[in-house]
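And now, chain A:
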Amino acid sequence: MKPIVSAILFMAIVCAVPAAAHTPLCACYNNGDDTVTCEGGFSDGSSAAGVQMRVEDASGKMLIKGKMDANSEFNFKKPDGTYRVIFDAGEGHVIEIDGKDILE
Partner candidate 1 sequence: MTNKKILVALAGQPNCGKSTVFNALTGASQHVANYPGVTVEKMSGSYRYNGRTVEVVDLPGTYSLTSYSPEERVSRDFILHEKPSLVVNVTDASNLKRSLYLTFQLLEMEIPLVLNLNMTDMAEQVGVVIDTEGIAEHLGVAVVPTSMKNGQGKKALFNAVAAAAEGGRKAAVRIDYGVMEPFLRDIEKRLADETTMPAFYPARWVAIKLMEGDGETRNLVRADSPRAEHLLRFTERLRGDFESRFNEAPELFIAHRRYREADDIERRYITPGRQAVGTLSDRIDRVVCHRLLGPIILVGVIWILYYLSIVQGYHITNYTWPLLAKIRSLAEAVTPQPGFIEIPMLRALVLWFVDSVNALLNYIPILFILFGLIAILEDSGYMPRMAFIMDRFFSRYGLHGQSTLPMVLGGIYVGGCAVPGVMACKGIPDERSRLATILIIPMLNCLAKVPLYVLLINIYFAAHKAWAMFFISTISLLIALPVSRILTLTILKDKETAPFVMEMPPYHLPTMRGVLGRATERVWLFIRKITTIVAAVAVVLFVLLQFPGINDERQVYYDAKKDKAIADFLSQIEGTPFADDLQGENLMAMILYWKEYKNARMLTKGPEAMSTLNATYKARNPVFFRIVQPGKDKVAKQANRAFKNLYRKRQDLLREIRKERIDNSFLGRLGRWPEPVTRFAGFNWRVNVALLSAFAAKESSVATLGALYEPEEEGEALEARMARGEAGFTSLHALTLMLFMVLYPPCLATSIAVKLQTGSVKWMLFSMAYPMALGLVVAVAVFSGGSALGLTGLQAMIAFYGLALALTVATGLLKEKERYS
Partner candidate 2 sequence: MTLDELKPGGWCQIKRISVRDRLGQRLMDMGLCPGLHLRVVRNAPLEDPMEVEIEGRFISLRHTEARFVEVEGHDQ
């Protein structure tokens, strides 16, 4: 009996949580040594670890694919030419950053 009761209790507590109102956050910086670091997060304080990251060239071709690491960071080698970085946490939670806006 106990496992069922605690299953119910467990879910009761789990459900007593506000929905995460995610405004996605992402900013990228040129490290000056040919690498770029992107940091991400969500407005409710959740980290963005695990969120898919993509780097595309001007024509939309995917150059680099990866994920935000456990510290909500994504490091990659800066591509030549124009590029875009995409933080993709699903519909409504996507951020696109143009390479030329990525400063030191």
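Quick note on selection: all candidates are chains of the complex that A comes from, given by their letters.
Keep in mind that, in the parts below, a contact is a pair of C-beta atoms (placed from the backbone, for glycine too) under 8 Å apart; a residue touches a chain by one contact, two chains touch by 3 or more; residues count from 1.
Quantities reported herein were computed from a predicted structural model and do not represent experimental measurements.
> Quick check: counting C-beta contacts as defined, which of 1 or 2 touches chain A in this complex?
1
> Which residues, counting only chain A, touch candidate 1 once they are in their complex?
Checking each residue of chain A against candidate 1 gives 2-4, 6-23, 25, 27, 29, 32-33, 39, 41-52, 67-68, 70-72, 88-93, 101, 103-104.
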